Structures are given as structure tokens and as C-alpha cells.
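Single-structure report; data block below.
The complex appears here minus one protein chain, its other protein chains still in place.
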Amino acid sequence: MAREKKVHNPLFHVVKREPLPFLPALGIRAAAVVAALIVSALVITVLSQQNPLEVYKSMFEGSFGSSVRIWNLALNLAMLLCVSLVVTPAFKMKFWNIGAEGQVLISGLATVACMFFLGDQFAFLGDKKPYVLIPIMLGASILAGILWAVLPAIAKALWNTNETLFTLMMNYIAIQLVAYFLKKYVKSGSGVLEPMPQHGLPVIGDMDYLLSILIVLALTVIVYVYLKHSKQGYEISVVGESVNTAKYIGINVKKVIIRTLAISGAIAGVAGFLLVGGINHTISTTTVGGRGFTAIMVSWLAKFNPLTMIITSFLIVFMERGAEQISSDFNVDPSISDILTGIILFFIIGCEFFLQYKIVFNKNRKEEV
Amino acid sequence: MNNNIALECRGITKTFGHVVANKNVNLSVKRGEILSILGENGSGKTTLMNMISGIYFPDQGSIFVNGTEVSIRSPKDAFNLKIGMIHQHFKLVDVFDATENIVLGLSGKKFNIKKAKKEIQETCDKYGFEIDLSKKIYDMSVSEKQTVEIVKVLYRGADILILDEPTAVLTPQEIQKLFAVLRRMRDDGKAIIIITHKLHEVLELSDRVSVLRKGEYIGTVNTAESTEQSLTEMMVGEKISLDIDRPEPHDTKDRLVVKGLDCFNADGVKVLDDISFVAKSGEILGIAGIAGSGQRELLEAIAGLQKLSGGEIVYNDPKTEKAENLRNKTPIEIKNLGVRLSFVPEDRLGMGLVGNMGIADNMMLRSYKRGKSMFLERKEPKKLANKIIDDLKVVTPDANTPVRRLSGGNVQKVLVGREIAASPTVLMAAYPVRGLDINSSYTIYNLLTEQKEKGVAVIFVGEDLDVLLDLCDRILVLSDGRVTGIVDGRTAKKEEIGLLMTKSKEGK
Partner (left out) sequence: MLSFLVSAIRLGMTFLLGSTGETITEKAGHLNLGTPGVMCVGAACGCFVEDLYLSQTGLYADPVIAVLLPVAAAFIGSAVMGLLFSFMTVTLKVNQNVTGLALTTFGVGVSDYIISQTGLAFQRGSKFFNASFSFAEDLGWFGELFLSHGFLIYLAIFIALLTTFVFNKTKIGLHLRAVGENPATADAAGINVSAYRYAATCIGCGISGLGGLCFIMNYLNGNWEYCIDAIGWLAIALVIFTVWKPSIAILGSIVFGGLYIANTYITGFTIQDNELFKMLPYIVTIIVLLFTSIRDSKKNQPPQSLGITYFREER
């Protein structure tokens, strides 16, 4: 009775896998980075007709070629890490804050305003000036960051307003405020504010940025401990996993949302303070330079673990620096660095698939009926 | 080969990671027959049916439809083979109306909603379904949604129908209606597979029964030749007693006095209407009702999670003899009053526990605030976790494995274990055995009875009337947010409760 008919089975299907142990997971990620490097080199080779090995060399030199570059790498890493710390507590709570860019920028504006308006006023204090000015800068910066982060949080808590868009719009408002400040107070009308290192953070030894880097490292550890071992951190995890569970055990969800974003904002305040007071000593609309968005990927790739974020931000900063170096060494348009960063991100993000799923090839079954 | 066989499975095996969901399962169903698939929760019934309907793909084995070997790669393949599945969790789009849901995914014909509606109406009339085809799904009751699902597969011309636990959410009256429809379809020559774990339904409805146990195929018997006891043995693999121990309550005192509760939900619909009752210490108070009659809101109101617009909840403290009104107090305030209220919510992983956290971290949900330190204290919760794992025989690799990865029964043991560990004076449990296998269910029943013996006022919301009648001392029946009766668990009849469950507002 059975008609002879060939049965076609799909060649493979995808199944979810058990969580991988540490080493194989690391292996997959490493493979993704290698693949990203190969593709990047290919792109550069095509665009610039260079030997791929030269490309790698240039890339490596971009980060480690000289002590200045190493410092630059460390500094950029620290700043990206710091901005990533801004978004992490909120993300852990599943609050999609994509406004770190604006939160940091507005803090920077607050810092620069203190330097600009108060810096010379306190000149009479002489050597003691930093003891007065720096705390004021930091305080203003933190307040500005908190304001920028807490407004969307309040709306979210009270009316469940879409936080992604709200925080995004706050970015542009911050940018316009900076533009306004520059237009209004830069006497030359050029819109470029001269750096004011005399009002900036003190320098440890000869190393300009060391203090900032150390502060970021300390902050990383603090945020790690806060999220992992404090009661408030536990509340953040519970709210992030399930709002219903949080309510069930009596957590005031609204309070936690607002409190957590206030903390995010405070970290943004520190980031803006370091960026302006410790490093640039001035401000422009691009001072944060897209770190607010890159930070989201840093944080997500590290599964919101601040210690792991050191590695992921290193990876991204290393790639970015390398890409910049390539574009200048081989005379390719600087936009190539954005393209390479994009490619690299796609590979690192894409490899998550292989961490969570596996492909099963179906055995050919040919049993006769 | 029997010409009459509509569907046959041979040697089906499916694994998820390390879990073997089906192992070498064989099965066949004839046209004009109702086949029951009987098995405990977790025995692989649903997985098997999902493979027949194209949701999963089997690792090994073959499926034959009308004697031809087929490969079902997607639900679409299943349709083309005239296989229709009615899932336990309805596959309907909430914002669409009935017609839109029914025509969803149909190919070939020109898109014409009006014409389709007429045809669907004809199908409904043929089998005697009553349904408003323009009603949006989110406005529908559970039983209406189920009707839409059945009409959907019939409209697509399915000859083999698979129903996954169709009676779990229905009242006794609705179940009888469903069975009548199924019999009519059987007489129409359709092959029907019904998945269930309720023995009396198997005996009442089906022609043959296939039994699965822990993913393995045990055998197929004719219903006429089997009894509840023989089927249970096949299903569980050992002789077990089906009786629930019910000691007489003693020293009962009014622990919780609820008077005239009123509550509106977010859409302004009155979900609790003048609810009054007394929960006594040393007694199990059952709550029966159709799903969504206000059970969840009532328990949440007592636990301090719902805003009330009227009434009061008075708690009589056994130690201080003081009476406290809990109305509109938050869970924390209730706790700070010294009220030891434990609550096992219906949604275990979405409310009672955090799925991505381990058992130890889940223990902290209740206790993390203790102490003045800013930091967490993880030693005690860990101890408690290990104690619960040992006492209740929770199967888990360790106390840090995310509870999401545990089986339903083990998840429930963790949740009930934690709530009991707080030595409550009032224990509320909503559908605590839903989705549990027989042995786990009995563990839970025994735990509840044990608490009752200790003098706890237990409130048990259940859906299986047989269990409610075996376990509870008194049963409160809810219908549409109102109390329609409180009956004695020892003397009440199932039909009586069924009627109370559907009693509508009289004279209004």
C-alpha cells in the first residue's frame, strides 16, 4: 500500500544548547575576533591595495606603537569603560538607556561652566584653589548627570513612557545646549573654546591622565560590588528579571527605577567631569564622541558585568584605534574606521549565536518500510 | 496494513540538550476514533504532538499519514497533510478578531474576508459551535478562544485533530459541550487525538488509550477494558493510592476575616464584587471558579498587591490577639505588622521566583532586607536552599542552578518550600499543582495538609474539582468576581459546585 516516495529531510536544524563552559565560550569569541580581523584586513586590502600583513602591523602599532599611543589606548579604554558603567545598572534593570551620550555631555557642560565662570574667580585662593573648585565642578557635573538620567526614569516609573526615545531625545537637547553655550560665550565667535588646563584636575607625577584612569578603575570595582553584593543591586536584578516578582516581594519598583537612574546619572557625572576636567579641559558637541552608543555594546557583550567590561571595552578601543591608524597609514578615508568598527561589532555580536545555539545535521535515514 | 489508519508514528525520539523528551515512541490512530494520550506532566505528550504538527523536528523515527511516510518540517507541512493541532496555550493573535485568526496563514484562495466569514459560519453550524466571528480575541472567554481554535483547524479541512489538554480551563458544563462536539466529529470520520492526564475523561470519551511515561511509550489499551487504577499504574509505573488524607480540623479560630471587598482592574472592570469570607486556622479553604473569576485578584488583594475600592481584610494575630486591618497596605507594611502571610502565586517563574537566579538567590527574595548592612548576606539563604533541596527532594545539580532550568515540579517545590519556611500563619496557594506530575502533586497536597495540622489557615485555589473535594474542608465558589456559595468539602457534589461556578447575577 505504501507508495514509494522519497522523503526529504532538512539538512540541518538549529537547537538551543546548554550553557557552554568558560573555555569553549572564550574560544568561540576568540574565533569571532580572528574572523573579524581577517575580514577587516580584506576590506582594507581591497580599498588600499596593501599587503594584509602590513595592515595588521599598522593596526597593532596604532595601539601599542609608542608610549603615547599606549597612553591614548589606556585613556580611551578608561573613558569608554566609564561611560559603559553609566548604562550598566539601568540595563541590568532592563531600562534601555541610550542617552548616556547626553548624560555625559551635559555633565561635561556643567563642569566646563564651573571652570569657565568660577575658575578665575577663585584665583585669589592660590594653591588651595583646586580644593574648592574641583568639588564644585564634580558636584555640578553629578547633579547635571542625575537630572538628565532621572527625568526619563520618572516618566517611565509614573507613566511607563518609552525610555529609549526619551533618553535619545535628551541627547540632542544636551548637544544643542552645548552648541548654545559655545556660541554665546566664546568671544571669538569661532565656537571653539580654548582649553583651560589651569582649572583642571591635578596631575599625578608626569602622567597627564593617570588620575582619571585610576578613578575609572576604582569606579569599576565599586559598581561591580554594588551590583553583585549590595541589597540595592539585588533589587535591580529582581526588577530587571521580573517586575511582577519585585512587586510580589514588596519592592517599590518606581523607587528602584528612579534610584538606579540617579546612580547612572551620577556615574555619568563622573564621566563628564573626567572627560572635561581631567582630559580635554574644554567642550564641544562631539566631546563624548559616540561613546554613549558604543558603551551599550560594551555592556551587553560583557553581560552587564563591570569587570568583564574591561575586556570588551579594550577589544573595541583596540579595534577603533587600529582602524584609525590604518586609515592614516594607507591614506584611506577616515570613515573607514567606522566601517571596520561596524564589521568587528557584527562579528562579536554574531558569535553570540554560536554560544547559545548549535546546528545539528540530520543523519540520513534510509530505513525501508 | 490497516487501511483505516490515519496517522502512525514509529520509533520517534527527540532530545533537548541532555533531556530525552521522547524515546522510541510508537503510536497510531484510526479514522473515526478518539485516541487519548495519557501521561503525567513531563512524560513527553506535548513534545510528541508538537512533532506531528511540525513545531519540532524529530531526531529519529518516522511518521506515516494514510500509510505514506512523510516529513513534517513546519506547521505548514502539517496543514497540507490535514493535521490540525489545538494547543494548550492558544495560538491566537489577541488584537485580531475571530475571523482574522481563522483565515490566518491560509494560502491559495483569494483574500476575501466576507466570503471566508460565510464559509466559517457554515462550518460552525455543521458542528454546532456558537461564536461571534467579529469579536476580538482579547474580549473572549477561555472557552470561546478554544472554540475559535477548533473552528480554525476544521475550516482548514483537518482530518486529524490533536487537542492538547483541552479541558484544563473549562467548567464541567463546558467540558460536556466540548465532548459532544468531539463525538460529532468522530462520527464524521475524523481521527482525534486528545492529550490529557485526567483519568475519568479518558474513560468517558476515548476509544483507545496510549500511555507515555518519562518519554517512553508504555502501551495502548482499549478504554473499555481499563479502569482508573490500571491506567494509573501504566502511567506512573507503580501502584499508588489516589486518596488524599484529610484529617478533621481542630481548634479552629477565625484567622482572616474578609468583608465586602471591591476591586477594579486597570481597565475599570469590577473584578471583585463584595467578597466576604472567613479563613480559619487549622483548616483548608478551597476556592473554586472558572479561570479569571477573580481568584488571582482576591489572593493579591490579601497579599497587598491590589488597590481596593472597598471592604476590609482583618487579620487576627494568634499571639497578641490583636486585629489588624490589612486593606491597602503594601507587602512590606503587612510584614512589618508581624503578619506571617505566605503566598504561592499562580505564575511561579514570573512572580514567585526569578527564573534566571539560583535556588539560593531565590530564597533571598523573602529575606534579603534583613539586617542593617548595605550588603547581602548569602550564607543563610544558601543553608535554607540546601535544606529545601534535601527535605523536598528537589532534583537539581546544585543550589546555584537557575530555577528556570528545573522541571515544573521542582520549581514548585522550591517556591512552596520557601513560603513554608517562613512558618506562616496564613498560607495562600494558587493552582499549586498545575503542571505537576502525580507524585509531585501529592507531595504538595501533603505539605498543605501538614501546614493545616500545624494550625495554619490555608487558602487553596484549585481548578480540578475532584481534588478540591478531596482536600478542602470548605470550598468557596467564585463566579464573575462574586462569592456564589461556600460549601462543605465533605458533603458537596461536583455538579453543585459546577452550577455555582457559572451562576450569574440574579435579577439583574
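Note that the chains take the letters A and B in the order they are written out, and that residue 1 is the start of every chain.
One rule holds for everything that comes next: a residue touches a chain if its C-beta (ideal position, glycine included) is under 8 Å from a C-beta of that chain, and two chains touch if they have at least 3 such contacts.
Quick caveat, the model's predicted, so the values are computed rather than measured.
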Where B:Asp94, B:Glu122, B:Asp188 or B:Asp245 are the choices, the one touching the absent chain is B:Asp94
The listed residue (A:Ala155, A:Leu217 or A:Ile311) that touches the chain absent from the view is A:Ala155
Per the definition of touch given earlier, which of B:Ser53, B:Thr196, B:Gln306 or B:Ser342 contacts the omitted chain? B:Ser53
For the chain that got dropped from the picture, name the residues of subunit B it touches. 16, 53, 55-56, 74-76, 78-79, 85, 87, 91-96, 100-101, 103-107, 111, 138, 152, 267
Could you please point out the subunit A residues that touch the chain left off the display? 14-16, 96, 98, 155, 159-162, 164-166, 168-170, 172-173, 176-177, 179-180, 183-184, 290, 293-294, 296-297, 300-301, 333, 335-343, 345-346, 349-350, 352-353, 356-357
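Everything below uses one rule, namely that only the chains that are shown with their structure count from here on.
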Whole-Å gap separating subunit A and subunit B, where each centre is the average of the chain's CA atoms: 44
Along subunit A, where are the residues that touch subunit B in the complex? 1-3, 5, 7-10, 13, 15-18, 229-234, 237-238, 241-242, 244-245, 247-250, 252, 360, 362-363, 365, 367, 369
Contact footprint of subunit A on subunit B as seen in their complex: 1, 3, 16-18, 57, 59-60, 62, 64, 67-71, 73, 303-305, 330-332, 335, 343, 345, 347, 349-357, 361, 364-366, 368-369, 373-376
